[in-house]
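What you see is part of a larger complex, with each chain still in position.
As written, the chains take the letters A, B and C, and residue 1 is the first residue of each chain.
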């Protein structure tokens, strides 16, 4: 059974401003939604879980593996956490076409592509309606196409935890419904624990079994 | 005329390779770290640019000459002598060209959106992989501009080269040293011919290098 | 193994000719010249550059080489003599006859080598001092880092007169005109010596002998040098 057990404290600083976050969440549901108003700290929490922020205190445990435990001095670097993250603004590699963006996490420098990798990417391209733009660079894509590439790229390497930051916000209603259902089905099938930020009621309903609300960097209801 | 041309090519390309590799390494490192005194270190790395090349050459031979600390060791350990050899010319050019490669590389690496590097890390990339697969390709254009300058400088350099490698026709005399020599000897027609050759060589090399670097991004 | 001769830049053309003749007389031997400013040549030898023969444009540099024990004892000899001359642009209407004439306001700018680093400049400074003119000419100097630079200024009429060696003046006969010879208190002589560290001392000795021999001297005279 998949469990996530997370407690995170951190502060963001910039000249004249700071924002602090103190969030704990604990879920045995396969998929949990993280809700909250704009600027509440949702994206920041996801980045902390993924291991992208320095100076995070607390712990991150996924399915029994400890990825972070500041008290015990454990702090796996992002690359060893095996956490897939869809950035809110995608962060696609601008110099790689769609196919290579998807292959990125499957390929290791100086090693041959693992067997099955290409098939996996082909399947994702088809599923996400990206077949026609397989060889396009990100800057030649529409907003919705970019978002789908970001989603597919994060899923491709089969992470042990998937963090989605508004993964469907740029899609038209038809496509959104289709992808949402396929995503739910796929995540269920491969039992990939997921933490999801979304402002869409329907997304949350279809994709998540539990909901955590945060405001001003604090959990307000679990 | 062909021999100095080939020698110039060989020296300039090798020196650019060395200065480029070291400059990219140093530039990447400086872009990824923050520490006290970094500004001063940065300025020190640019110093080879600020010293008149002849003077730089003078200090280089003090270091690597048969009686210099490094030279003595090189000789004892490997039987390598750099003075009056084309390898010495490579060394001199590389030192003179290094700041160009370094500064350009550092600026290019600093312009990269850090989110892209982070995205690569969440996809399982080691820092080595992030460098080769993300940072380097994204910094390509800026680094390319720096290497173009490095190459040009290495072709044009004569002050340090003359000091370290000497002015031995057929052995260490690069085109630039030959031009300098021709000017000193009052042989203006030869100087002009060589200048034209060097200019054309440089233009051809830079245009070729540009073609090679032409990324799908542009 | 080739014979490496480090020689002052002002000897470039004369020595290239000498070298060719020498190789003809010594089949199988090859002379490689390393031309640069005398000071640079000295620095190179000090740091262990593989040089067999050193020919300087002045005695001072050769003295420093001797002090540094770089020379094979007893091998130092003079091989040529030069004269300091004043040149004016070829089209100039003026015909100065002596250093004193250069104090005329018409010679607003006079070029010479930097006294500290260019031998010809040192001789110029000495000659001017000996003539008691340093005060009168002091504000007019434009120093060049080599005799070539001085000559270039004169050839382009950027200066009104310049002081160079006769041999250099002959390189630009179309654009410059020799006005007069400057008397120097010490003769402008060129020394040559074997380098102590050389392991081709026999060939080095032969080269020096050839330079001082009749054929070498004939070639040198073609380029304006006089016998030592």
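Going forward, contacts are C-beta pairs under 8 Å (C-beta built on N, C-alpha and C of every residue); 3 or more make two chains touch, one makes a residue touch a chain.
Source: prediction; values computed, not measured.
A.B. asks: List, for each labelled chain kind, its number of copies in the complete complex.
C.D. replies: Taking all copies into account, the full complex has the composition A x2, B x2, C x1.
Here is the rule we go by: only the chains that are shown with their structure count from here on.
A.B. asks: Taking a step as a move to a touching chain, how many steps at least join subunit A to subunit C?
C.D. replies: Shortest path length, in steps: 2.
A.B. asks: Among the chains, which one keeps its Cα centre farthest from the Cα centre of subunit C?
C.D. replies: A
A.B. asks: Specify the chain with the shortest distance from its C-alpha centroid to the centroid of every protein C-alpha atom present.
C.D. replies: Per-chain C-alpha centroids compared to the overall one single out B.
A.B. asks: Nearest whole angstrom, what separates the Cα centre of subunit A from the Cα centre of subunit C?
C.D. replies: 77
A.B. asks: Between subunit A and subunit B, tell me the centre distance in angstrom, where each centre is the average of that chain's C-alpha atoms.
C.D. replies: Whole-Å distance between the two chain centres: 43.
A.B. asks: Report the inter-chain centroid distance for subunit B and subunit C in whole angstrom, where each centroid is the mean of the CA atoms.
C.D. replies: The computed centroid separation for subunit B versus subunit C comes out at 35 Å.
A.B. asks: Of all residues in subunit C, which are in touch with two or more distinct other chains?
C.D. replies: Where subunit C is concerned, no single residue meets two or more other chains.
A.B. asks: Mind pulling the subunit A residues that touch 2 or more other chains?
C.D. replies: Expected reply: no residues.
A.B. asks: Which residues of subunit B touch subunit A in their complex?
C.D. replies: The contact residues of subunit B facing subunit A are 113, 115-116, 118-126, 128-129, 132-134, 137-138, 215-217.
A.B. asks: Please give the residue numbers of subunit A that touch subunit B in the complex, ascending.
C.D. replies: Against subunit B, subunit A makes touches at 47, 50-52, 77-79, 81-85, 87, 89, 91-95, 104-105, 108-109, 137, 153-154, 157.
A.B. asks: Residues of subunit B touching subunit C in their complex?
C.D. replies: Subunit B residues touching subunit C: 54, 58, 61-62, 65-68, 71, 81, 83-84, 162-163, 166-171, 181, 183-187.
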